[in-house]
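With one protein chain removed, the remaining protein chains of the complex are shown where they sit.
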Amino acid sequence: MLAYVAKRLSLAVGTVLAAVLITFLLVHAGSGTPGAVKAGPGATAAEIAAQNEALGWNQPLYVQFFDYLGHLFRFDLGTSLIDGRSIAADLGDRLPVTASIALFATLLSAVVGVLLGVTAAVRGGRLGKLITTGAGVALSLPAFWVGVIVVYLLAIKLELLPATGYVPFSSDPTAWFNSLVLPVLTLAVGGAAIIARTAAAGMREALGQEHIRTLRAMGTPEWRIRYVHALRFSSVPVVSVLGIQFIALFGGSVIIENLFALPGLGQAGQQSAASHDFPALIGVVIVATVVVVVVNLLLDLVVAALDPKVRTA
Amino acid sequence: MNPFRTRDPLDLRRPSMMRTGVAVLAAGALTSLAACGGGSGGGAASASESDTVTIALDSDAAPNGYDPLLYAQGQFEFFSAMYDALFVTAPDGTVTPSLVSDFSNNADNTQTTLTLTDGVTFTDGKPLDSAVVKANLDRRSDPDLEAYGSLGPGQASEITDVSAPDPKTVVITWAKPQTAPENNLVDTAGVIVGPDGVADPTSLETTPDGSGAYTLNTDDTTRASTYSFEKSDDARNADDWAYDTIVFKVITDPQARANAVVSGQADVAGILDPTTIDLVESRQKTVSQGGTIVGFYFLDKTGAVNPAFGKEQARQAIGYAIDREKLVSDLHEGSRATSQFFPEDAPGFDPALDEQYAYDPDKAKQLLAEAGLPDGFDFNVTVLGQPTEDQVAVQAQLAEVGITMNFVTATSTDQLFAAVQTDPVLFNPFAPGAQPAGFVAGVLYGGFLNTQGAKEPEIEAALGGALGATGDAQTQALTDLNTALTANAWVAPAYEDFTYFGYNADKVTEPSFAGTNNYLVLSAIQPAS
Amino acid sequence: MSVLPLDAADEVATEPVPPARRRGVPGFLRRPGGVFGAAWLVFIIVASLTAPLWRPYEVTEQDTANRLALPSADHWFGTDPLGRDLLSRIFTAGSLPLLSSALMLVVAFGIGLPLALLAAERGRKVERVTSRSTEVLMALPGTILLLAVIGVIGNRLYPVMAILGVLISAAVYRVMLGVAQSVRQRLYIDAARVNGLGSLRVNLLHVLPSMATVVAVQAAQLFGIGLLIVAGLAFLGFGPGEPEPSWGFMIQDASGHLFDAPWLLVPTGVVLALTVVAANELADAIAGKKADKVPARRKERLPVAVADTAPADPSAVLEVRDLSVAVDDGPQLVTGVSFALRPGTVLGLVGESGCGKTMTARSLMGLLPDGVSVSGGSIRWQGRELVGLSEKELTAVRGREIAMISQEPMVALDPMFSIAYQLVGPIRRFRGVGRGAARKIAAELLRNVGIVDAERVLKSYPHQLSGGMAQRVCIALALTGEPELLIADEPTTALDVTVQAEILSLLRALVHDTGLSVVIVSHDLGVVADICDDVAVMYAGAVVESGTAAAVLDDPSHPYTMALLGANPHVPEGEPVPLRLASIPGTVPPPGSWPTGCRFASRCQFARDECTAPFPALPAHGSGSVLCIRVDDLASTHATWDAEPVGAETVADAVAEPAPTAGVS
Partner (left out) sequence: MTAPAGATAVSVVPPAPALEIRDLVVRYGSGRKARRTAPAIDGVSFDIAPGETVGLVGESGSGKSTIGKAVLGLQPPTSGTVRVQGQDITRMSLKQRSRQVADLRVVFQDPYSSLNPARTIGQTLVEPLALMGIKGTAAWEKARSGLESVGLPGEAVDRYPSQFSGGQRQRIAIARALVCDPKVVVLDEPVSALDLSTQAQVLNLLADLRDQRGLSFLFIAHDLGVVRFLSQRTVVLYRGQIMETGPVEAVSQAPRHPYTVALTSAAPVPRPAEQAARRAAREALGMGTAGAASASATGCPFVPRCPLATDVCAEQRPPLRLIDDSLTACHHAERVPAL
C-alpha cells in the first residue's frame, strides 16, 4: 500500500512537471513577449527588448524553465506582469471559490445521482425509464444554458437566491452558502445525470452478478443485497466517474464563473490568457493541474480502499 | 467586451489599455470641468448608517495596482475611498477643496497658491506637507500617468513649476493662463499619494498609500474581482462617509451585473448594458447621464492604412450611410440620433448639423463615386470577442452603399491594442463631457485618435479659438469646431447615449453623478432612510 | 465544459455485434432512441450543410424594426435582437460546430486509437510509456489550456478543436486501450497471427472491427461533447465573429434578453440540446444498452395451481412432481420433471447443456432468473409446498433449510468483502450469535471444509484464493445456516480434476457426517458415478431416465443415456481404447422447438415412427423411470449405442439447421 502511494505520488509530481513544461512551451510558442506586455503598446522595440532582458526572457529556454522550476519549488509563482501582485497569493484567494463550487457540485451530483441511479436500477419499470431518459437529456444540456435559466427562475423571478457573486465563508457563512447554491445547482444538473447513469448501469451489472445470487441463495435480506453488496460493487465506477466529474467541473469553471461573477480560477485563467500575463497563466495552469493530480491521487486511494483487488494487488 | 465603451472601458487588465483609452476619457472629463467655477460645498455627512455598501462595476477599477495617478478622472469613483485629492467634484459639479484649506489664483490665472489642510496623515504614517504635493506633481511628465494627462509638457494645462515655499504652501505655475486653474487639480489629477508611495511608485502596485477615509482590506480583496475597503475611524474626514465598509465587485458580464443589482448582491451597479435596463428598472431604480457620443472615430485620415480613409468624401459617405433614426428607434430607444460630436448640453451644439448629415444612402454612393470608389471599399475593425449589436447593425447599413466593414476578432488585448495602429477607424462610444473642446485638443486632434498627426486648418483654427477665447467668441469657436469636425468627417457619430447606473432604492438613496461627468461621487452614496 | 465519456467505458459491451447486414437494418436502428438519434443527426447535418440553399432569409438580413419577435409565419423561430431570422441563423450556425466536432473526433481517434492498438499489441513496456503520457495529458486543465491556446494562436476554431482533439485523445486512448486489450485476448486474434497475418492486417481486419461498436459509441458521445465545447467557446466569445451566427453566441446574446425576450433562449438551446441528446441516444443505441429492459420490479410470483397430492414417497425429504419451468410468455424450459430425494442421499441431475438441469435445480430455491418462473407442478420440501411461496417465505427457507453452491466459486463470493465478513454475516443471522462467536464459528466451518489455515483465509479476499479454496469457502458459507439440503450446480466443473476429487470427497464426507441431502447438477457421468446415490438424466427439459446411479449407469435403458456413456472416453479398467467414440448427431434442440413425442427421436439411432407420438414415462430401475417407448424392444435386443465407423466424421453430414446457441444451460 505504501509503495502504491509512493508510486502514485511520484507519478503525480511528474504530471505536474509535464504540465508546467507544456504550458511553458505554449507560452513561448506564442508571438507575444512579457516585455511587450510590461512595456505597453506604444513602447519601442528597444523598450520591449530591455523589459524582456530584465525578465530573463532572452535566456535560453531551458535556463528559464529551470529557473522557473526553482521558484516553483519554493511555492513562488512570481508576480503578475500587469499589476505586480503575487500570483500565488491571488490564486490562493481564488482557489477556494472554484474548489468549493466544484466540490459541492460533485457532492450534490453524487448524492442525487446515486439516489436516482440506484432507484432506476432497483425499481426499474417506468420510473427507471423516466430517470434514465431524464438523465440522458440532462447531461446534454449546455451548462451555460442551464445557468441562464436557473438564474432567471430562481434569482430573478422567484428572488430566492443571489444571482451573482461569492461571499467568503469567513465573512458570512450563510451568505457563502447562498452564493454557492446557483452555480452548484447549474453544474450539478449534468453531473447528477452522468452519475445517475453510471450508478444505474453499475447497480444493474452488480445485481446480475453471480455473488448476488449466492447472497439470495443464502436468504440475505433484499435491502442488504442492494445497499450493502450491490452498491459497494458498483461504487468503484461511480467513484471514478465522480473524480472525473470533479476534474471536469474544476477545469470547466470558466463559463460558470463568468455567468455568476465568481472570482475563481477560471476567471483568472481567462483574464491572464487574454492579457498575455504569462506568469499568471502558467500559475493558473499549475494550480489547476495540482488540484487535478491531487484529486486523482485521492481518487486512487479511495478506489483502493473500496476495492480489495486494487488494495491487495 | 468592448474596450472603449465608456469612461472605464476595461474588461481586461492591461496597462496599454489604460494609457490609451483612459487617457482619452480623462482628457474629456477634465475639460468638462473647466466650465464649472470653484467654490465650496461639502460632501454629504449624514453617516448615520454604519453598514456595507456594495458597488458592482463593469470592469476592474485598479487593473494596474493602486497608483491612482495611473488612471483617469472617472476612476476617482473608486479611488476616493483610499485617496484624497486637492480638489474634488461635488455632485452638483462644483469643484470643492479637499486637501486644500484655502487657495488663490493670480490675476491672469497663471499661478495658483494652495494652503494645505492640517492633520492629514497617509497610510504610511507620514503627514501631508507641501513637499509631498510637489513630489506628486513632479511626476507629471511621466506619460504613464493618465491623471496628469493634460498637465504634462506640451499639454493644454501644462504646469511649468511647482514650489513649496513652506510646509503648508504650494505654488503652482501654469504655462498658459487657465480659465479656472484649480479645476486642473480635481479628482484623480489632484490625488496626493503618500511620501512612501511617491518615492517608490512600484510599491503602489500592491500597497495603496493614501490619506482617504478607508483602507484596503487585503484579506477580503481578490484583485480584479472584489475590492473591500474598511473605514478607519480616526481618519480626518471619516464622518463624511456613510459606510463602514465599501465593497467593489467587478462583474464584467452585463447580465450578471444587472442580476447583481436586481437580486440584491449589489446596492449600486454600473455601467449597465442598455439591454438590461428594463430588467433593472422592473425591480430597482436607475440613474442616467447623457453625453456619450457613439459612432465612428476616424483614425486613418491620411489613408496610410487604408487609402479610402484618406479621402474626405469616403469618410463623409460613411456618415451619410448611417441610418441613425432607425438605429435609435429600433435599438436605442431614448437615445438621441446625432451626427455631430458635441453633446446636446455642450456649448457649441448645433441642431442644424444633424439636419445636414441626415441619412442619405444615395448621397453616400455619390460621394464614393466622387472619391473614385464607385464600388465602395473594405475596411477592418478589430473587436475583442464579438462586435456589439450597434456595430453589426451599422455594418449592414454600410453594406447598403457598398462599404464592407469586416470584424477582426482579437483574442488578447495585445492584439486589440496593436489594432489601434492598424485599424482605420473605431466605432465606439466616447464621452466628451459637457465641454468637448478639451477632448478634441487632447484626444481627437492632439492625441490618441490622431496618432498619424493629420492636419486640418479649419479644425485647428476653431480649436484655438475655443480654448483661448471667452464668452460669445468662445461659443462661436466651439460651434465652428463642432462643424469643422463634422464637415471634414473626422468623426461620424450615430447617437448620443446615456450612462446608466442601477441602484437598490431600499438600501441607498439615488446616487449622484459628479456634475455632468458620467461617474458617481462615491462619498455621496448614502443609505436610504 | 463537459465530461469525457469515460463513464461509458464500463458500460459498453465489448462483445462484437455480428453484422446484421442481411437483416437489412442495423441493430441500433431498432431502438427508438437510436432511430431518433440517427434521424435528428442526419436531419441537422443535412439541414445545416444545405442551409444556404433553403434558408428563408440571409443570416445577416436585419429587420431591426421587427427585433425579438416571437415565432410567426414569417419567422418560424422568431427573430434575434437585430431582427434577423432565427431559423436561418440556427441552421446556418449548425455546420461549424458539427464539422469542427467531427474534426476533433478525427484527431482524437486518429491519435488515441492507433496508440491504443499499438500499446495493446506491444505489451507492457510500450503500454506503460503511452499510458503515462496520456495520464499527464488528462491531468491538464483542458478548458484553461484551451483558452491559453486561443490566446496564443488566435480565435481559429478548427485548429483549436484539433488541439482539443489532441487533449481528448488521451481519454480515447484510455478507453480504447482496455477494449483493444480485451479484443486481443480473443483467440481469433491468435489464430490470425498464427496464420501469419501482419500486425497491420491483424489490427485492421480483426481488432478494429471488433472494437467498432465501442468506437462508434465513444465517437457519438464525444461528438456531443464537442458540440457543447464549441458552443461553450462561442458563448465566451471565441466563436465565429458576428454577423456570422454561432449557437454559443446566440445563447449568450439571448441571455442578455432574458428579461425582455425570454423566448430567444429557447430555439437555439433546444436545437443544441437536441443535437447532443441525439448523439448520446445514438451512442446508447449502438451500445445496445437496454435501458428500457431494466429488470422489472421483482414481482411476487403468481401462485401456481398446485395439485395437492399426497406424497408418493413418504420417506422423501424433497419430492418434485411434474415440475414445469417456463419463460414468462415464452417457451417451456423444463417440463414434467419428477424426482424424489431421500434424506442423507445425493441425487444427480445429469445431461448436456441446454437440457434444463440448472433451471430445475434453481427452481428448488425459487432462484430462477428474471422472466422465468415455475409454470406448474409441485416441489414438496419436508412436507411443505415451495411452489407458490412468496419471496419473503422463500427467503426464510434459503440458507436455513436449503443452501446452494454454484459452478464458479471465484465469482460466487463478493469480491469487495473479506471472507470473514461474508461468513460472519450469515452466521450471526442464522445462529443469533455475536460477532466474536460468529468469527469463531466461521473459522471452525472453514476447518470443517478442509481449510487448514482458516485464520489466513478469513482475512483474505476472494481474488486471493485458488478455485478449489474458493469452492471450499462457498461450501462453508452454504453450511452457515446448517441446511438440510444442498443444491450444488456443477460444483466442480471449473476445477482441476485433482481438486474436483477433493471437493467431491468433501461433499461425500458432509453427507456422511451430517446427514445432509444433496442435489448435484453435473454434465460429467464420472462425477455422478462418484458421488450420487440416485440420478436423473435430463434431455431437452425432461427427465428421460432415472433410478439409482448404479442401475442407470451400469445398465442404461434410454438410448440417450447409452449414447452419453458411449461418448465417454474413460474406458473401463483393462479395456482397450476404442478407435472411435460413440457420438450423437446434431445438437440438443433449443426450448420452444422441441418435437412432440420423444424429444430425442431425431438424434436417436433407434428411433421409429412411433417415437413421434406422445407417451408416458415407464417405471424402470426399481423406483426410477425411463422415457422411451421402445425401452422393452431395446432391452430384449440388448441394443447398444454403437460408435461411429472410422472416417464417418469427415463426410459432410446433414449439418443440422443453424442452431441458435441461445438457450438454457
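Order of writing sets the chain letters: A, B and C. Residues in each chain are counted from 1.
Here, contacts are C-beta pairs under 8 Å (C-beta built on N, C-alpha and C of every residue); 3 or more make two chains touch, one makes a residue touch a chain.
The model shown is predicted, which means the values in this text are computed figures rather than measured ones.
*Asks:* Can you list the shown chains that the hidden chain touches?
*Replies:* Taken over the complete structure, the missing chain's partners among displayed chains are C.
*Asks:* Considering the complete complex, identify which of C:367, C:394 or C:565 is in touch with the unshown chain.
*Replies:* Residue touching the absent chain, from the options given: C:565.
*Asks:* Thinking of the whole complex, not just what is shown, which of C:137, C:258, C:553 or C:611 touches the missing chain?
*Replies:* Going through C:137, C:258, C:553 or C:611 one by one, C:553 is the residue touching the chain not shown.
*Asks:* Thinking of the whole complex, not just what is shown, which of C:209, C:262, C:343 or C:415 touches the missing chain?
*Replies:* For the chain that is not drawn, the touching residue is C:209.
*Asks:* I need the residue numbers on subunit C that touch the omitted chain, in ascending order.
*Replies:* For subunit C, the residues touching the absent chain are 15-19, 124-125, 186-188, 190-198, 205-206, 209-210, 212, 352-353, 450, 452, 466, 468-469, 496-502, 504-505, 523-530, 549-550, 553-554, 563-573, 577-585, 587-588, 643-644, 646-653, 655-656, 658-659, 661.
Everything below uses one rule, namely that only the chains that are shown with their structure count from here on.
*Asks:* Between subunit B and subunit C, what is the gap in Å from one C-alpha centre to the other?
*Replies:* Between these chains, centre-to-centre, one finds 71 Å.
*Asks:* With chain centres taken as the means of their Cα atoms, state the distance from subunit A to subunit B in Å.
*Replies:* Centres of subunit A and subunit B (C-alpha means) sit 40 Å apart.
*Asks:* Scan subunit C for residues touching two or more other chains and write them down.
*Replies:* Each of 150-151, 236, 252, 255, 258-259 in subunit C touches at least two other chains.
*Asks:* Of all the residues in subunit A, which ones touch at least 2 other chains?
*Replies:* Within subunit A, the residues that touch at least two other chains are 32, 148, 151, 156, 258, 273-274, 276.
*Asks:* Using the touch rule from the top, collect the residues of subunit C that touch subunit A in their complex.
*Replies:* 1-4, 6-7, 10-11, 33, 132, 135-136, 139-145, 147-153, 224, 228, 231-232, 235-236, 248, 251-252, 254-255, 258-259, 262, 265, 269, 272-274, 276-277, 279-281, 284, 289, 291-292, 294-298, 365, 367, 391, 395-400, 403-404, 406, 408, 411-418, 425-426, 429, 461, 463-464, 474, 477-478, 480-481
*Asks:* Note which residues of subunit B are touching subunit A in the complex, please.
*Replies:* 12-16, 19-20, 56, 62-65, 144, 202, 205-206, 219-226, 249-253, 255-257, 259-260, 262-266, 279, 384, 411-414, 417-418, 420-421
*Asks:* Sort out for me which residues of subunit C touch subunit B in the complex.
*Replies:* The contact residues of subunit C facing subunit B are 60, 62, 64-65, 67, 81-83, 150-151, 154-155, 236-239, 241-243, 249, 252, 255-260.
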